[in-house]
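All protein chains but one are shown at their positions in the complex.
Letters A and B mark the chains as written, and numbering starts fresh at 1 in each.
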Amino acid sequence: MSAEKQIWVWADYRNYFQSRVTLQILARASVLAEKTNAAVCAVVFGDKVDAYVKEYIAHGAQKVYVTDDPSLKTYNVASYAFLLTSLVRRFAPETLLIGATRFGQEIAPRAAKQLDTGLTADCIDLDIDDAGQLVQVAPSFGGNLIAKIITPHTRPQMATIRPGTFQERPHDDDAQGEVITVPLPETMPSPRVRCLKSELRPARARKIETADIVITGGRGMGSKGKFKKLFDLADLLHAEVGATRPVVYADWVSSEALVGQAGKHIKPKVLFSFGVSGAIQHTAALADARFIVAVNKNPNATMMKLADVALVADANQVCSGIIRALKQRIRD
Amino acid sequence: MDFNPCMKHQLIRKTVQEFAENEIRPRAAEMDKGPGFPEDLMEKMKPLHYFGLQAPAHLGGAGLDSTSYAIVVEEISRVSAALGLCITVHNSVGIYPILRFGTRAQQQQFVPPMAAGESIGAFCLTEANAGSDAGGVETVARKTDHGFVLNGTKIFVTNGGICGTILVFAVSDTVPSRSSVFIVENHTPGFSVGEIEDLCGMRANPVASLFFEDCAIPADHCLGTMGQGLKIGLSALDTGRIGIAAQALGIAQAAFDESVSYAKARQQFKQPISRFQTIQNYLADMAVQIDASRLLLYRAAACKDSGRPFSSEAAMAKLHCSTTARMVTNLAVQIHGGYGYSREYDVERYFRDAKVTEIYEGTSEIQRMVIARDILTRPT
Partner (left out) sequence: MLHIIVCIKQVPMVSELPWDSKTGTLKREAAQGMMDPSARRALEAALQIKTGMGQNQAHIIAVSMGPPMAEEILYEAKALGADQGVLLTDPCMAGADTCMTAFILGKFITGHCPDAGLVLCGSMSSDSETAQVGPQLAEVLDIPAIGYARRLELVGNCIRVERHVDDFMELMEMDLPGLVTIDHAGESDLYTPRYVALGGVETAFKAGDVRLMDGAALGLDKNFNALTSSPTKIIDVYSPVTGKENRVLTGAVKKMVDTLFDDYGKIISSAMGKDLKTHDHEGDV
């Protein structure tokens, strides 16, 4: 049982992306630890995980709890949750943070229930309040509502953290950390879930869903021929083109381009919306677009109200205008 | 007297709204460009019982009561009045007369393909010389050894361009005052479809003339028995009126909803126009009118469901709802100002679609006759 306060970060390292999330959380944990005079600890389960242990120390972990065993080579929710729970019961950390990767979102609730403690999902911020409690900030309703949550009576305070929320600290080769090896318990739960196959296979290039710039076109473009011009603009902007449902039904573009509740969700840094009125089935998929430029003849269209910048004009004319402007302005 | 819809009716409404918003709304404006409904849309509607709303389950329908039926027509019409028209005519004056007056054999033969949406229904009464004056029908059915031979032309037939099972109102060649209803299938030799009408509204519905030239049909294709024409006609129209009233109400509701959101968004003189008293008066008048129509419609449906006579109630509903549709859509265009006159907005379509609801399935003048007759023949 440790006397000091500990903030634990369960290490998710299975692929590059998951590992980044762990580093991001370690960075935030370091900030929180300073406020509460706590120690930042990483928790690593797996087979031959030395390299990760070193990595996490270099990114802010002052202690690393490691259970290294061939039987832990493949991620397994039940085994890992069991290990995590036993460790928590032994060392009683104040806080346990897990990345909101899919695996994280499977293991965290099970561990929380085993420990009968509270868990907040997909936090976009973490802070410490005056009473030293962890304030967990989590979105709901597609980000339309933000809640501040605390876990007043139970410990550890648990939260999963949305990837990309925090910035990882630079790798510090000189950082020192204590490695605590925890042997595999004698009795592990018998595996009731068997993994028959696990292949690293990144999702088929989900271009529009991961594109930084997206152009969407609605019926306001006028015709199939005019809609095609959006692709010219896309070439210049290195953007992907999406469409609303009426456009897909009118066969101006393939159904692959459908952006909406029943189609693709996008989260571009910049969204250009041409001639889109803004039906709710479409705008629901735009919640994560950071900066929206909307063009529509009708200033009262819903899409115009959602935009950062709304241009009241014919969508075609503005599309041509932007193409001209880009050609002049792009520095080579 | 409970004015709140029960859970079943609420769920029916939500069910149709979900389908209408996702599948019909994105196509509604496009459909208005020309006659015909997209094949894939029709295919999606078939297994969901849109073509067999009130047909019993054993014949492939949903077995809905009239209130549910009215809700379905209202909600479809709110998104596409032309499609709502197809559905209501097919169900209420296509399938329903067969269920009410047909022999067991006729029901077994004709209803299942109609309820499945494989054969669309149409009802032909109107002719060049017989509109409100149904007595002026000249289409003749000549009795032969094998059945009947029909000769005549029917005009303004809703669903005319896509119908498979047609109910034809014709007079006997020997006793002209005796009319009957005959069932004709579209593959029958001697039957043909004329040009699709170019109408002001309901443009997606392929309304057409139907020609019967020595069209021979078997004897068992007389709906019910000979001479029941007037009775079937009146019954069909009573039921049809509830559907048309629902359709008109749907159009009015759509126009009203758009007017409210437009009034809140549109700014003039540095404020939303919803702050102006004139606009508020318009919205209030529209709301009261729609609510009154709604109550009349669902009262008529409830009468029918409880087995009570509902002729006059249905006529009141049809009269009131169609008047409401015209009044509300007119105000809706006005509230939208110049934009309301443009095809880019839906309100002008609602305006064009609304007008005919005062004309077909019994003009407003005829509805008044029905209501007055009921008043004057009631025992005092």
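By our rule, contacts are C-beta pairs under 8 Å (C-beta built on N, C-alpha and C of every residue); 3 or more make two chains touch, one makes a residue touch a chain.
Predicted, not measured: the structure shown is a model, and the values here were computed from it.
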Touched by the hidden chain, restricted to displayed chains: A, B
Given A:36, A:86 or A:105, the one touching the chain that is not displayed: A:105
Chain not shown, touching residues in chain B: 7-8, 10-12, 14-16, 18-19, 44, 47-50, 52-53, 57, 61-64, 68, 72
Chain A residues touching the omitted chain (full complex): 14-15, 17-18, 77-78, 101-103, 105-106, 108-110, 112-114, 116-122, 135-136, 139-154, 192-204, 212-213, 237-238, 262, 268-270, 280, 284, 291-293, 299, 304-314, 317-318, 321-322, 324-326, 328-331
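Everything that follows uses one rule, which is that only the chains that are shown with their structure count from here on.
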Centroid distance [mean C-alpha coordinates] between chain B and chain A, Å: 51
Chain A to chain B touching residues, read off their complex: 219-220, 244-246, 248-250, 262, 279, 281, 297-298, 300, 305
Residue ranges of chain B touching chain A (in the complex, touch as defined): 21-22, 25-27, 29-30, 38, 262, 265-266, 339, 344-345
